[in-house]
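Dumping the structure here so I can ask a few things about it.
Of the protein chains in this complex, all but one are displayed in their positions.
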Amino acid sequence: MWFAAPAATLFLAFWLLPMAGLALVGAEIKDGQSAYLTVLTRSQYWISLFNTVALSLAATLATLLLSLPVGRFLAWHRHFPGRRLLMSLLMFPLAFPGVVVGFLIILLAGRQGVIGALTKWLTGDPIVFAYGMGGLFLGYLYFSLPRCIGVIAAAAEQIDPSLLEAARTLGASPWRRFVDVELPALSPALIGAGAMSFATSMGAFGTAFTLATQIDVLPITIYNEFTNYANIPVAAALSIVLGLATWAVLYVAHSLAGARLGAAA
Amino acid sequence: MNASKTDTRLGLAVTLAVAAFLIGPVVLSVLAGLTKNYFVGLSSGLTLRWVEQVWSLYADTIWRSFAVALLTLAICTVVGVPAAWVLTLHRGRLARALEELLTLPVAVPGLASALALIVSWGTVRGLRGSIWFIVIGHVLFTLPFMVRAARASMQGADLATLDEAAATLGASRTQRFLQIVVPNAAPGIVTGALTVLTLSIGEFNLTWLLHTPLTKTLPVGLADSYASMRLEIASAYTLVFLLMLVPLLVGLQWLARGDRPARAASNRTLPS
Partner (left out) sequence: MTDPVAITLSRCAKTWPDGSRALEPIDLQVRGGETLALLGPSGCGKTTLLRLICGLEQADAGASIRFGDDEVSQLPPEARGVGVVFQSYALFPNMSVAQNVAYGLRVRDMPAAARDRRARELLALVRLDGFAERRIDQLSGGQRQRVALARALAIEPRVLLLDEPLTALDAKLREHLRVELAQMLRQLRVTTVIVTHDQDEAMMLGDRIAVMSAGHLEQVGTAEALYRAPASDFVAEFLGTLCRVRAGLRDGLLVPGDDALAFRPHEARLDAPRADALPARVLARFFLGGSVRYEIGLDDGQRFPVVAPAHSGHAAGDPVSVALAGPRPS
C-alpha cells in the first residue's frame, strides 16, 4: 500500500491543498464582499458563463452529430486500402494544444485565411470569422472531433452483429435497426464522449487566447482578472466555479454511462 | 454485417469532409512554413529560411520542452507505476477514491490548477522561476494517464496471480515488483510513457500561467509567435512542433495495434 504513497503525497501537496487554498482565496473580501458573491451576482460574469456553456453545448452537439456517421463508417468498414492512413489523419489533431488549434483556425478563417481568400474571389467580400465566437466554435469542433470519433468507432465495433441480424430477421428496416438497436448500444459512448468534449470546451484557454483575448468566455475572463486586473480573489472564485461545473458534468456522465471510457489515446 | 448503400455513401462523405477539415489547415500550415512568401503562394518557391529563423529565435524553448517532458516522464514513471500496482491489487473503497482523485487535475480546467499552484507555492523562493514549477504542473496533469495505461497492462496480463505465485516461491514485495510486475507491465508503461511525453510537449493551459520569461516552453513560444511574428515564421514554428509529435504518435499507434491481435483472439467465438 505504501507504493502509492509518493503519488498520494504529490497529489496532496501540489493539487488538493492548493485547490483548497484557492477556494479560500475566492472567499476573500474584495470591494466589500466575498469574491464568490461578486462572481455570482455581477451580470458580466453570468454573461461570460452563459456564453461558455452555450458555445460548449453547441459545439458538443455538432461534434456528436458529425462523429456518429464517421464512427459508424469506420466500424463497419474495417478493411479498405488507406484505412490506416485515414484513421491516423483523423486522430492526429488529438495531440494539438489549444494554441495550435487556434492558429489553424486563423489559417482557415482569419484575415489571411483560405475561406477569406475563397469568398473574396467568389463574391468580392472576404468572410472572416476566426476572431469571434464563430472561430471559437470551429476550434472546439476541431479538438473534440478526433476524441469523439475514436470513442464512437470503438463502441460501434463492439456492437454484437447478431443483435442487428436478429432485428433484420424480425423485419426491421435499416432506420429502425439504427434507432432501436444501434443507438441504445452506443448511448454510453455518446454520453461519455459528449461529456468529455463539453468539459474540454468549457476549460479551453489556449484556443480562445490565440484567437483573440476579446472573446467573452470564462477561461479568458479568469485570465484577464488574474493578469490584467490582478484581481486574484475573483479569478480564484471563477476558477472554482468553473472547476466544479466541469467536474459535475463529467461525474454525472460517468455514472450514467458507466466507466467504459478507459484508455485515452 | 453489410451496411446499406446510403449508409456507406453518407458515412464516407462525412468522413472525408471531417478529414479535410482536420488535416486541411495542417497542410496549409506546413506549406506556409516552407514557402518563400505565403501571399504569393507556392509559386514563390520553397525555402528553409523560416525554419532557420525559428531555430535562432526559439531554440531554447524547444530544448526546454524536451527537458520538461523527460523530467515529467521520469517522475510519472517512478511515482505512477507503483501507484498503478497498488490500484491493481486493491479493489477497496480507498483505492477507488485515490483513482478518482488522481484524475481530478484532468477533469478540472488547467487554468484552475495553475492558479491553485501559484497561490500556494508561487511565493517559495527559487521555485517560481525554475523549470521545476512547470514540471510539477505537467506531472499532475499527466500522472493519471501513466497510471491508467500501466494498470490496463497489469490487469490484462493478470499480474496479480503472477505476483501470488512469486510470493509462494519466496520473493519479497520489492523483488516481486521489480522482477515480475514491471517487466510484464512494460507494454502499458511504454504506452503511458509516450502519452505522457506527447501531452507534456503540447501542454499549454497550465504552462502559460506557470511560466516566466526565463522558462518558456514550446507551446508558450508558439503563442508568442502567433501574436507577434509573421505568418511564415509562426507556421514554420508550428511545423517544428508537429515534427516533434509525429514520432511519438506513430509509436503510440504502433503499440496500440500490437496488442490488438491478442485481444481479438481471446474474443473470437468458436465456429460451428
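For clarity, chains are labelled A and B in written order, and residue numbers in each chain start from 1.
Here is the rule we use: a residue touches a chain if its C-beta (ideal position, glycine included) is under 8 Å from a C-beta of that chain, and two chains touch if they have at least 3 such contacts.
Model, not experiment: these values are computed from the prediction.
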Quick one: which of A:S43, A:T169, A:N228 or A:S255 touches the chain that's been left out?
-> A:T169
Missing-chain contact among A:A7, A:V181, A:A195 or A:A208 belongs to A:V181
Absent-chain interface as seen on chain A, which is shown | 160, 162-163, 165-173, 176, 180-181, 184-185
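One rule holds in what follows: only the chains that are shown with their structure count from here on.
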In whole angstrom, how far does the Cα centroid of chain A sit from the Cα centroid of chain B?
-> 17
Residue ranges of chain B touching chain A (in the complex, touch as defined) | 1, 3-4, 6-8, 10-12, 14-15, 18-19, 21-26, 28-29, 32, 38-39, 78-80, 82-83, 85-87, 90, 98, 101-102, 104-105, 107-113, 115-117, 119-121, 136, 139-140, 143, 145, 147-149, 152, 177, 195, 198-199, 202-205, 208-209, 219, 222-223, 226-227, 231, 234-235, 238, 241, 245, 248-249, 252-253
Quick one: in the complex, what on chain A touches chain B?
-> 1, 3-4, 6-8, 10-11, 14-19, 21-22, 25, 66, 69-70, 72-74, 76-77, 86, 88-93, 95-100, 102-108, 112, 114, 141-142, 145-146, 149, 161, 164-165, 174, 199, 202-206, 209-210, 219, 222-223, 226, 232, 235-236, 239-240, 242-243, 246-247, 250, 262-265
